[in-house]
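A protein chain is absent from this complex, but the other protein chains hold their places.
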Amino acid sequence: MAEPVTIFPRHLRLPYTLTAGAMQSRFAKAVRDEKKIYGNRCTQCKRILVPPDIACAQCWADTEGWIELKDRGVVKTFTVMRVPFYGQKIEIPYVIAQIVPEGGDGAIMHLLQEVEAEKVRIGMRVEAVWTDEKRTGSLADDILYFRPTGEPDMPIEEMVERGWGL
Amino acid sequence: MADNTELVQRQVEIEFPYQSATGAAVSRFLTALRDDKRIWGLKCPRCQRVVVPAQDYCDVCAEDMSEWVEVGQEGEIVTWTVVRNENTLYPHKTPFAYALIRLDGADTSLLHTVVARDYAAIKGGSRVRAVWKDERTGHIRDIGHFAPVGEEA
Partner (left out) sequence: MRNAAVVGIGQTHHVSKRLDLNMAGMVREAAQRALADAQLTFNDIDAVVIGSAPDLFEGVALPEQWLAGALGAYGKPILRIHTMGSVGGCTAISAFYHVASGVFDKVLTVAFEKQSEAQTTWVFSAGSGGRSFSSGAGGAFAPVARFYIDRWKVPLEMGPRVAVKDRGNAMRNPYAHWKKGAVTLEDVMNSPMLWDPFRYLESCPTSDGAAAMVFAAEDIAPKIHRKPVWVKSAVAMTESLTMSMGMKALPPAAVACAKRAYADAGITNPRKELQMAEIYTPFSWIEFILYEGLGFCDEGQGWRLLEEGVTEFGGSFPVDPSGGVISTNPIGASGMLRMLEAALQVRGDAEGGHQVPDVRQALGHAYGGTINYHAVMIFSDTKP
């Protein structure tokens, strides 16, 4: 007699069509067609949101403007991912950083490469490396990774001053 | 504001594997489908209903159930719908029917599929019989489908 059935295995596959909406479409097209990152400004706290948003989640205020940011910036914080898991798409270890692009106040999450994981620091200056392949409009796909520029770090006190954290 | 002429859409498929524990009652129910081609229910000590598929408790009375009752391989259609549009997710080529089937000896209806020669002939109370798969894994679809009595072959 075979072992009793105790597990009910299933594999869900769920197809979706996601719609970016007008503002995110404009953002995605700038990434795809111009290799450019844009943000917009909260009408109340005046911070530059990155990626742009229809409202400032902190002030509940409308946003305005369409502001071109640099594809370089500062590592606000980071982690080194060393955990293997089902479905993982990137070889471990890898550095995931929150990067505040120059000209903005919000952060985008991306990979940091061309640097040993042990040498990554908060405040490190980094720049984007864009793909030469066909771009999709997704920052995750169209920027391959960020890499250090070698310029002096931004002190954490300056980040706090700028209101990026704490 | 933003340029509305070209809105970006993205096709995404997400997939997730699961290994769910069956629990004791469903374990015995599924094992019997696989090993014996038999269908078992559990009887509620309070409301006396025979619940099929078996589950650990009566979902109406919230009582634990432990009295096993084998039910028939045949039963009657309580209600049904005929599916005619194609979809790769369906368990059968269309047309087929989804049906609630009350097996002989059961007090609840089992959701399964019916494959028939003439769907217009199906009505409430139509008799159907389980058609078993040869290769069984301990899944409710070890019963491949139900067929009108006389059309099982």
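Letters A and B mark the chains in the order given here, with residues in each chain numbered from 1 onward.
Here is the rule we use: a contact is a pair of C-beta atoms (placed from the backbone, for glycine too) under 8 Å apart; a residue touches a chain by one contact, two chains touch by 3 or more.
Just so we're clear, the structure is a prediction, and the values are computed from it rather than from any experiment.
K.L.:
Just name the one of B:F16, B:Y90 or B:W132 that touches the chain not displayed here.
P.N.:
From the options B:F16, B:Y90 or B:W132, the contact with the absent chain belongs to B:F16.
K.L.:
In the full complex, which residues of subunit B touch the absent chain?
P.N.:
Answer for subunit B: residues 10-24, 26, 55-60, 62 touch the chain left out.
K.L.:
Name every residue on subunit A in touch with the hidden partner chain.
P.N.:
Output for subunit A: 6-7, 10, 12, 18, 49-51, 53, 57-58, 76-83, 85-90, 96-98, 100, 105-111, 117, 122, 136, 138, 140-141, 156, 160, 164-166.
Following the convention adopted for this analysis, only the chains that are shown with their structure count from here on.
K.L.:
Measuring from the mean C-alpha position of subunit A to the mean C-alpha position of subunit B, what distance in angstrom results?
P.N.:
Result: the chain centres lie 45 Å from each other.
K.L.:
Okay, in this complex, where on subunit A does subunit B touch?
P.N.:
The touching residues are 1-2, 4-26, 28-29, 86, 137-138.
K.L.:
Which bits of subunit B are touching subunit A when the two form their complex?
P.N.:
1-4, 6-22, 26-28, 30-31, 34-35, 137-139
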